[in-house]
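All protein chains of the complex are present and in place, except for one that has been dropped.
Up next is subunit A:
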Amino acid sequence: MDYTTTILTGFVALYIFMLAAFTGFEIIGRVPAILHTPLMSGSNFIHGIVVVGALWALLNASSLPEQIIGFLGVLLGAGNAAGGYVVTERMLQMFKPSSKTNKE
């Protein structure tokens, strides 16, 4: 199978950036204030994807300084992703459909 990775340069990259920016804008527009904190935390988790880039950089490191920085990058990126997930998940736990609503 002849498949090579798509090279994203020039205008293709620009189109991706533009569409992604609009997507982010549209998704967040008109959210109630009570969701601001969880959403910030959730988007904080999503940029934890940086760990994937750091992994690539570390696996392709060929000198000691690169390995050190790469190690730090993966460490920090993994912290971002894992911490972001746990904190967001805990916050959103609070939005359980309230079964304990008491009306007396």
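In this text, a contact is a pair of C-beta atoms (placed from the backbone, for glycine too) under 8 Å apart; a residue touches a chain by one contact, two chains touch by 3 or more; residues count from 1.
Note that in this section contacts and distances are computed from a predicted model.
> Looking at UniProt, which of "Ferredoxin reductase", "Cytochrome b", "NAD(P) transhydrogenase subunit beta" or "Amino acid ABC transporter ATP-binding protein (PAAT family)" names the chain we cannot see?
"NAD(P) transhydrogenase subunit beta"
> Please output the residues of subunit A touching the missing chain, sorted low to high.
Against the missing chain, subunit A presents residues 1, 3-10, 13, 16-17, 20-25, 27-29, 31-63, 65-67, 69-98, 100-104.
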